[in-house]
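Report on the following structure.
Not every chain is included here, but those present sit where they belong.
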Amino acid sequence: MSHFTGHHILSVNQFEREAIEKIFTVAHSMEPYARRQKRTSVLTGAILGNLFFEPSTRTRVSFGTAFNLLGGEVRETTGMSNSALAKGESLYDTARVLSGYSDIIAMRHPQAGSVKEFAEGSRVPVINGGDGANEHPTQALLDLYTIQRELEYNGKGIDGLHIAMIGDLRYGRTVHSLSKLLCLYKNIHFTLISPAELAMPDNVIAAIENAGHRLTVTDHIDGMVDADICYQTRIQEERFPSQDEANKYRGRFRLNQTIYTRHFQSKTVIMHPLPRDSRTEANELDNDLNSNPNLAIFRQTDNGVLVRMALFAITLGVEHLVSKYEHDVVWYTNKS
Amino acid sequence: MSHFTGHHILSVNQFEREAIEKIFTVAHSMEPYARRQKRTSVLTGAILGNLFFEPSTRTRVSFGTAFNLLGGEVRETTGMSNSALAKGESLYDTARVLSGYSDIIAMRHPQAGSVKEFAEGSRVPVINGGDGANEHPTQALLDLYTIQRELEYNGKGIDGLHIAMIGDLRYGRTVHSLSKLLCLYKNIHFTLISPAELAMPDNVIAAIENAGHRLTVTDHIDGMVDADICYQTRIQEERFPSQDEANKYRGRFRLNQTIYTRHFQSKTVIMHPLPRDSRTEANELDNDLNSNPNLAIFRQTDNGVLVRMALFAITLGVEHLVSKYEHDVVWYTNKS
């Protein structure tokens, strides 16, 4: 068992570099199970409370799948209408009650700070699956894990990397959290590309500078020839004051194969937190990139399962037992 | 197998005292599994149909968890929009079809009598998880089980107990059912505290009197010094003819540590069917009671899992096999 066993995972701020490396080592060891080369029953009998008070299909299913892949069961809730919260129940009470129904909880809630408040009442470990505009630590971890894995194939590590972040850096929660995690590493070059109105918030800029990293702020994609990572984002339309305001920026930073070839080196890895907006007027990441081997966006979501498996295993103190409860996979698969 | 094996559980009226004692003995034997000292796979391969045609997060998850803790799988439905019922299907047809998909069914439905009607078409046992204003037998059983367990710690039994029921005794379904169950016991003293307009219905009063129990009806909390149980309720605002009507009673019977100390003995157990309304204007059970060791409200919901496990085990005739299919729990837990 590690010092994370039994603890909540609420924020990227709670991690030291050593902890992240531990998580990533465990995540990597989960690959054979996710790829169906074998299966494990280490958590058979354990129950995940997958509490999505705000709907989010893919994050919810990803958590559930990760728990199933370890052999555990999942009890779920989606949405908040008709819930006890609507009858005036406090988050503390909800947490006391629902934590009696599972061994661990993954929770998403529309209100910033709510997951932390819930965790204070919970009798089992809580993993934050997104609390409004505040935090979504498992997304940041899967992004960073993807960076590490992709660069490894290129013979590099995270230290010394050059990352270009593009688009809505103001409302895009994922670029904030990823930047904070990168502050734990050495000698990073950040190129932040956005319209001035959608610039990275000051506190993130300050964190990058305090960590001694190199920072380039610009509003155009140029001279990216030595970027290792191109992290493209979606305009977070739902967080803008109005649709008109959001429309101003739609399609402002598009990436397609032609633009990629002109501005980036041939091995620059393309990332995106997904979903990408593929409607003509937005189209921030063109489908013509789908055949580009450096498009890592679906490897990102696959890695999300590995990272969530790792967090469950570590939090429940079974990371060293996973292979002990290993079995053959007897059904057809083309994932391995 | 007991004489309950294979039978529906629809109403508190179907139980004799002996049956209840059997259920409670089995519920108690479930504690090691709920506390994760061990796990059981006795129902591995069995399927619960968890049919919530009316949403109720905690009751739904509690049933599902109870079934998972016995090793079984859960298939669920929540809500009724777009269902076949909306296309004119009878409850009989729905029951015939859905009972083909599981080994046992837990069902909630907004309409009184609907669960019984459904059960008549079902080919597997049905457990009533609440049918409108009518019945919610598993809540009554978990309340009574909690009373038994809490008094046991005080060296007492249910016979001879003094229970104060407070608040909305008219619309509060749980106090009706609990009162009926207590009629199976001896020499109970009921103190019913409510505004006259929210008084306990006549048929419950009659049942209490017919059982030869002692009855005190009042509209203020006083002289409760020998009460063993203080059962506080929420004003069931959603059942009132109007919100204005409900507002008249909001906050009328508040309980906090000061009031508790003044009116009750120091070992009076505080119960509440939950959710409690913690908004300032209601606040029927103040958060300052959270550190009072006699506040049993979260032990109630935990006991709900035990009671539901017992009902599943007895109805499916495996109560004597649970420990035979026992395994070690290998993950971290602080519940034991």
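Note that the chains are named A and B in the order they appear, and that numbering of residues resets to 1 at the start of each chain.
Quick note on the criterion: a contact is a pair of C-beta atoms (placed from the backbone, for glycine too) under 8 Å apart; a residue touches a chain by one contact, two chains touch by 3 or more.
Source: prediction; values computed, not measured.
Colleague: With 2 chains in place and all of them the same protein, how many does the whole complex in this file have?
Modeller: The whole assembly in this structure file has 3 copies of the sequence.
Keep this in mind: only the chains that are shown with their structure count from here on.
Colleague: Suppose each chain is reduced to the average of its Cα coordinates; what separation in Å results between subunit A and subunit B?
Modeller: Distance between chain centres: 40 Å.
Colleague: Within their complex, state which residues of subunit A touch subunit B.
Modeller: So the residues of subunit A touching subunit B come out as 1, 5-6, 42-47, 49, 73, 75, 77, 81-84, 87-90, 92-94, 96-98, 100-103, 123-124, 315-318, 321, 325.
Colleague: Which of the residues in subunit B come into contact with subunit A in the complex?
Modeller: 36, 39-41, 54-58, 60-62, 64-65, 68-69, 71, 73-74, 234, 237-238, 274-279, 282, 287, 290, 298, 301-302, 305, 327, 329-335
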